[in-house]
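All protein chains but one are shown in place.
Chains: A, B and C, in written order; residue numbering restarts at 1 for each.
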Amino acid sequence: MGIVLGPNRYGKAQTRVVRVDRDGDRHSLRDLNVSVALAGDLAATHLTGDNSQVLPTDTQKNTVYAFARRHGIASAEDFALLLARHFVDSQPGITRARVDIEQYDWRRLGPHSFERDGGSTRTATVRYDGDRAEVIAGLSDLVLLNSTDSEFRGYVVDPYTTLPETDDRILATAVDARWRYAGTAPPGGFDAAHTAVRQALVDAFVGTYSRSLQQTLYAMGERVLTDRPDVVEVRLALPNKHHLLVDLSPFDLDNPNSVFVAADRPYGLIEGTVTRDDAPPELGQW
Amino acid sequence: MGIVLGPNRYGKAQTRVVRVDRDGDRHSLRDLNVSVALAGDLAATHLTGDNSQVLPTDTQKNTVYAFARRHGIASAEDFALLLARHFVDSQPGITRARVDIEQYDWRRLGPHSFERDGGSTRTATVRYDGDRAEVIAGLSDLVLLNSTDSEFRGYVVDPYTTLPETDDRILATAVDARWRYAGTAPPGGFDAAHTAVRQALVDAFVGTYSRSLQQTLYAMGERVLTDRPDVVEVRLALPNKHHLLVDLSPFDLDNPNSVFVAADRPYGLIEGTVTRDDAPPELGQW
Amino acid sequence: MGIVLGPNRYGKAQTRVVRVDRDGDRHSLRDLNVSVALAGDLAATHLTGDNSQVLPTDTQKNTVYAFARRHGIASAEDFALLLARHFVDSQPGITRARVDIEQYDWRRLGPHSFERDGGSTRTATVRYDGDRAEVIAGLSDLVLLNSTDSEFRGYVVDPYTTLPETDDRILATAVDARWRYAGTAPPGGFDAAHTAVRQALVDAFVGTYSRSLQQTLYAMGERVLTDRPDVVEVRLALPNKHHLLVDLSPFDLDNPNSVFVAADRPYGLIEGTVTRDDAPPELGQW
Partner (left out) sequence: MGIVLGPNRYGKAQTRVVRVDRDGDRHSLRDLNVSVALAGDLAATHLTGDNSQVLPTDTQKNTVYAFARRHGIASAEDFALLLARHFVDSQPGITRARVDIEQYDWRRLGPHSFERDGGSTRTATVRYDGDRAEVIAGLSDLVLLNSTDSEFRGYVVDPYTTLPETDDRILATAVDARWRYAGTAPPGGFDAAHTAVRQALVDAFVGTYSRSLQQTLYAMGERVLTDRPDVVEVRLALPNKHHLLVDLSPFDLDNPNSVFVAADRPYGLIEGTVTRDDAPPELGQW
């Protein structure tokens, strides 16, 4: 019964890079938070402190900045592909790379003026194993609310049930979505694809009469797969941001779905995947 | 040399209330975070535990919900005025009230569907002393960036100075602004006034060629006072969200204001007030 | 090419429960944050809104509180086992449960007085599939620092390398550890086991002369497995909380490892698993 090194990886997390591009007087921005994780033949550094296969995380950071200058940032996904391929292809000791990027969007206010869009954050993940590259785009903290057209009834009742059924409630969530592309070059490019998937998610949330947040989740994933043939799988994590009707009867007031407490926690959390039945297996949980 | 009770106050902080209004099928939302602080003759509870002058913070919370139903929420400021006056005017032991509100805005997606606008948060503060009421509106986390038209030179050089002068840098900040109205009913109402002040702040940031963030701060405050006769004072706290040019020379790359590190801390912090010279004194720091 | 429902689960996240036990005048506390996730035959709710197999998350929350009263909280792990088994064993439609608990520790100040220990948070995860139960304990945010006995040299140098080698640096990290027990009843109980594993992690960090954070990671995991036969696997995520030596030469000052910047980001992130070679497979990533 020996003790052995299991799965491992290392890298530089959260390198913040902003690239400004100038088209004459008109500037544009890419504002990214880049995290790199590398794996390979790293037993020596763990077991003996022999670092001869270790590309320092400081070098990874430098590479992010140098690549931003040398290659530009066509999109978060394209930049992640470039980096992931570089690390594996240039380092004999590295066999797998994962690059995670958060992109912060800015609204244009003028030729060289911008306001940060504080809503949802765009995400991109690339995995590359020296052979295959996989692109998973996403978004987080897209907060949506329907003030009606949501009910919740017909559920299991057990000895611990006190929740009354409702046929009209607020349904609100902070969408966390991740979708996997079929390849590495969706038609129209990654920016346009992201915009379209985001719109599909929003449209499905808005347009679905909801009997449960699960039903809404499935509708959102299905809509993305229907609209976008280049997407093979959608994962959604939807917190149920409860809005609880306040009991105003002690004050001789009714409350016809008018005044709510926006509760923080606990919260319901609905997680699910909607997938094509012929989606290729993922490159790895890793 | 005795020990005495000094300034004190108490209240319920962060009551989250959402009010839905229905105009037929078309709904609208107010989403607030309400904090109440009351002061008055509260020596007994501090010194002896006699609570006969204490309106429990739980009751304050209930009042927020009941008032949201009974009176609606015309605006954050109007709602704060209503609450502040209620507590002082109805409680003999309470002589001063302060109500602080954060408002979270939602973009309309459909007749009863909304997306939370994750950008800047709107704030409202009302102070009331039984006689005079004072309204201070504000916003926080409005993140703005100019990618040029900013320089910084001609400053003091002392033995600890290493910063090189620059005639072209990124200027970025997260605006925290508070402005005091002359009265309690700005022409057009508080919502329209807020929109106009916000726009004045943004316009001044965008339109000012900046020799220092202080200069930009003054320009922003001045613009508000010029545009809005109903505002008597503007306070601004502007963190200098440094974007540092990366030295790419080790990689044989130039960097003509192209690739930056978005730094977190330390950061410069510029705070200042722009005021009318005949602004009435504030009701109190309290 | 059809669209289908993939892996899914749902539950109540972050139910905050505090249980007070009284042994005469001497009280004790358990302070937990409990998250439940259930899976099973949930296609109907996703596809048609038929909730007849859904145990509402509100009921899950009620169960947490009722069980805290009925059964007490022997330990976070025991409580998680109790809950996980209950949901699967009592609900025909539920086949798998996962319970995640954070425990906040309190230091005793008196018979019924406590100070919250703001350091590391204890975690417990239980997975149960109706047959097998698996217990993974852990801790997060245990911040450790060695001010010497750490070096970093002999690494790969590529065109993007600028980092100088060092034979004396600060090594600091915020330990995030998860360890899997062989069974569901470690000798001495879960509380004692947790204390022992924590101590092993700290001892190994303190006692290891470090040539890389990877080496320290492995030493920490190995120490746990050596000390505790009831643990089969240890996973560690160690951010390298960089402390950068400040260049004081512009001020005619030396800096012999005396004054450092504590940097926030980017940071190195080292993740790895140390395992017994005969560890049974995990019950699931799920």
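Note that a contact is a pair of C-beta atoms (placed from the backbone, for glycine too) under 8 Å apart; a residue touches a chain by one contact, two chains touch by 3 or more.
The model shown is predicted, which means the values in this text are computed figures rather than measured ones.
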item	value
Which displayed chains the unshown chain touches	A, B, C
Touch residues of chain C, complete complex, unshown partner	16-21, 27, 29, 31, 62, 65-66, 68-70, 106, 109-110, 112-120, 141-149, 170, 202, 205-206, 243, 246, 248, 250-251, 253-255, 257-264
Interface with the undisplayed chain - residues on chain A	159-160, 162, 250-251, 264-265
Touching residues on chain B - with respect to the absent chain	1-16, 35, 37, 42, 45-59, 61-63, 66, 90-91, 93, 152-156, 158, 160-163, 210-212, 214-215, 217-218, 221-222, 225-226, 233, 235, 239-240, 265-278, 285
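To be clear about the criterion, only the chains that are shown with their structure count from here on.
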item	value
Length of the line joining the C-alpha centres of chain B and chain C, rounded to whole Å	38
Separation of mean Cα positions, chain C and chain A [Å, integer]	23
Multi-chain contact residues (two or more partners), chain A	16, 62, 66
